[in-house]
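Report on the structure given below.
A single protein chain has been omitted; all remaining protein chains appear in their positions.
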Amino acid sequence: MLEQGKIDAKQAIMLMVSMVLPTAILTVPAITVQYARQDAWLSVVLATLAGLLIAWLVASLSLRFPGKNLFELTEEILGKVPGKVIGLLYIWWFLHTNALIMDEFGGFLCVAIMPDTPHIIFFLVGAIVAGYAVRNGLEVLSRYNQLFLPFILGLLFVVFLLAAKDMKAARLLPVFDAGLIPIVKGSAVPASWLGEIVIFTMIIPYLNKPKQAIRVAALATLFTGSFLMVSILVALAVFGPNLTGHWVFPTFNAIRVISIANFLERLESVLIAAWMFGGFAKLGVFYYAAVLGSAQWLGLKDYRPLVAPVGLILVGLAFLCPNIVNLLHFIASGWPPYAIIVFEAGLPLLLLVVAMARGKGGKAVD
Amino acid sequence: MIKKIAVLLLLVLLTGLLGGCWSRKEITEVAIVLGTGVDWTNDGRIRLTVQIARPSAFAAEGGGGKEAASWVVSAEGKTVEDAERYLAMKVPRDIYWGHSIILVIGEEMAKKGTGMVTNFFQRDREPREIMWLMVAKGEAKDILETETDLGKTSAQAAGFLTRMKTGYSVQLREYAEMLASKGVQPVVTRVEVKEAGVTPVPEQEEKPSRHKHVELSGVGVFKEDKLIGWLNASETRGLLWLKGESEKGTITVPSPGEPDKEVSIKIRRGSTKVIPEYDGENLRFDVMVRVEGDMVEQQSREDLAKPEKIKALESAIAGEITKRATVALEKAQIEYGVDIFGFGDAFHRKYKKDWQELKDRWDEEFARAEVNINVEARVREIGLLTKRAGTPEK
Partner (left out) sequence: MINFIKPLRAVLLGRGKGKGRGSNPPAASKPEDVGLLSPAWKDQVLSPNLETNLRQIKAILNNCSDVIYREFVFAQNEQIRLALIYTDGLASKGQISDQIMRALSLEVPMVVSCQEITKARAMEFIKQRGLCIHQINETGKLQDTIQAILSGDTVLLVDGHATAIINGARGWEARSITDPESEPTVRGSRESFVETIRVNTSLIRRRIKSPNLKIEALKLGEVTDTEVVIAYIEGIVNDKLVAEVKSRLERIKVDAILESGYIEELIEDNPWSPFPTVNHTEKPDRLVAMLLEGRVGIIVDGTPFALTVPNLFVEYLQAPEDYYERFLFTSAVRLTRFLAMIISLTLPGLYVAVTSFHFELLPTTLLLSIAAQREAVPFPVFVGVMIMEITFEILREAGIRLPRPIGQAVSIVGALVIGEAAIRAGLVAASTVIVVAMTGIASFTFAYSASIAFRLLRFALTILSAAFGLFGLISGLAIIGIHLCTLRSFGVPYLSPIAPTTGVDLKDVIFRAPWWAMLSRPRLIVRKDQKRQEQGLKPAPPETRPKK
């Protein structure tokens, strides 16, 4: 196969967490709160459940075809031509999502710390750093992730704790204020993000012990969902339901509020630094999926030469949304249905059903 | 081939590096704003006043001395950002908002509506959400142009005063939160310029003159974003009790056995719970206040270290607090007709559905509501003395 490296369960879980969390804690809270107000955290709980379903679906699909990644198994299930078509769709989806991520990456950094810098610098540097990791293979990407993710999450958690002084539980009440519907509406966006676990199909073949796939996917989804829920809780408890939705990046502003003993202030630098490391990791995972998929699709022996061209395409695509309003609007309303229905749940479900119907692949391992 | 592309890409990036670093600013090219003031001028423009730090006065190695620590400058424009543009013509450096501690809104401006000016400070990334918001009695400009003797600039003095939370202190984000909710109307700290204290200077011929300093005295009451009135310092205490915030302070009551002499109790801890009761027609709020304090001063000479005396003291405290709270409540309900205590939010938490009906006319409902204030006071410690010297033996 194309990828020679192997990663173990811990690394896979961390990789999947990194795949969703960094941009999620920044952009998702505002969107979810706009729908569900103080129940936004319940939306995330709902979304995590949905994410678990998708994770189970995706892992089961992959386990029927041990050692084969997404592109290989689509061809096997549906035949060469339809398989190639679906493969191409997925490549497009990986690239597009990655471009969106890059846009968020650049957008946030631009607003938060360096307003005069043109976006292309963020895109280029992001592509270069992520590309460097991808070029060196899956093992290096997951090692880099293993190196920085605990540190990022630990720091963030400490910062959240420090915000406790400004949090008031009363701001989270009353629960179920507007009923169930807004909560469900608000869960669409987090669910679509958590559903990105479909990328796991590209990674499962390279697990040390493939049988742990379901466990890995479930744990990753649970962890991501919980952390996202905590970050939304923090933002809500600091600003209240009315104000939280007004910020573009509520968690960022929530951290700016922290002031302990009149000395421990200005901690948003921690968030920014931690988030940058996470951002590179997230870019890296999608980048890797796109590169590996493209190499698979083109029938190449090695995916390394594709790293640079894919990077250039990404940078180009990142300019699709002309401004942040467009970007946020797209993420809030355009992306969830297109992502969930087609790529995250729809196609994998289709593939699984067809596989079972045609009797392809080994028995599903529970 | 790919290597060549990568190399060319790298060269492009490098030239980008050399081309200039966009967001870089030298510290010496930046005007650090410590305090901001916004006023409404007579001809309908917004006057922006900034107090800019003069760094040489802040040098660690005693560079300060008699040098002025700040420079106050104003400019007018249609919006805040517009005024900033005109300010840039007078200030030789980039204006940097990241360290502004206070935002003072002039009285006229506040009456016109703060919504015209606060948006800039929330949208732009430099000003911080934890800036202390204040309303000036008079013009914001005067506040910033005052001197101060403890601390280097009046902005810092006002900022640190607010931070101590002796009265009601509100940050920009808390104000925004109050504004965004229909269940509470905003109140903002009032600041004014008064004479206070003297800095003695050796060998001066005339008597040292009294300086004008900034002082925090009460709050301004808002309906939506427009200023409609004031509460003075003691009414503000009542406000604090009803809102359940910052329960520190002192209560002075007549001594139980000698009513013409006073006893002071310092409040250490307190909590307030507001319980709404609504039966579809009548709205009632039960406010439960719990207070704990220590006796710190006694003018009378009786022996207060007796349980029954302490009990009497406690009920006197409860009465005093109830009185203050009632005064503030009446002012809010009767004179201004706005719910500045957050009873609406409490109601929302308990009666989700009813809130949806009432929320658009909440202030009227609030003005009609019945409020019972119930205070429970405890005196815990009495300091180091049991009784005073000269207490008559019984």
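A and B label the chains in the order they appear, each numbered from 1.
In this text, a contact is a pair of C-beta atoms (placed from the backbone, for glycine too) under 8 Å apart; a residue touches a chain by one contact, two chains touch by 3 or more.
For clarity, every value in this text was computed on a predicted model and none was experimentally measured.
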Identified contact with the non-displayed chain, of A:Q34, A:N136 or A:Q212: A:N136
Chain not shown: contacting residue from A:F122, A:F252, A:Y287 or A:W335: A:F122
Residue among B:I32, B:V135, B:I267 or B:L358 touching the omitted chain: B:I32
Which residue of B:R128, B:K182, B:H213 or B:R237 touches the chain not shown here: B:R128
Residue of A:M276, A:A289, A:L327 or A:A345 touching the missing chain in the full complex: A:M276
Where the unshown chain meets chain A, residue by residue: 7-8, 10-11, 109, 113-114, 117, 121-122, 125, 129, 132-133, 135-136, 139-140, 142-144, 146-148, 263, 265-266, 268-269, 272-273, 276-277, 280
Residue numbers in chain B that touch the chain omitted from display: 3-4, 6-8, 10, 17, 21, 23-28, 30, 32, 34, 53, 55-60, 63, 96, 98-99, 101, 126, 128, 156
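Following the convention adopted for this analysis, only the chains that are shown with their structure count from here on.
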For chain A paired with chain B, centre-to-centre distance based on mean C-alpha positions, whole Å: 41
Contact footprint of chain A on chain B as seen in their complex: 2, 5-6, 9, 13, 16, 22-23, 125, 128-130, 163, 171, 173, 176-177, 180-181, 345, 348-350, 352
Chain A residues touching chain B - in the complex, by the definition given at the top: 111-118, 121, 124-125, 128, 170, 173-174, 176-177, 239-240, 242-243, 246, 253, 256-257, 259, 262, 265, 305, 308-309, 312
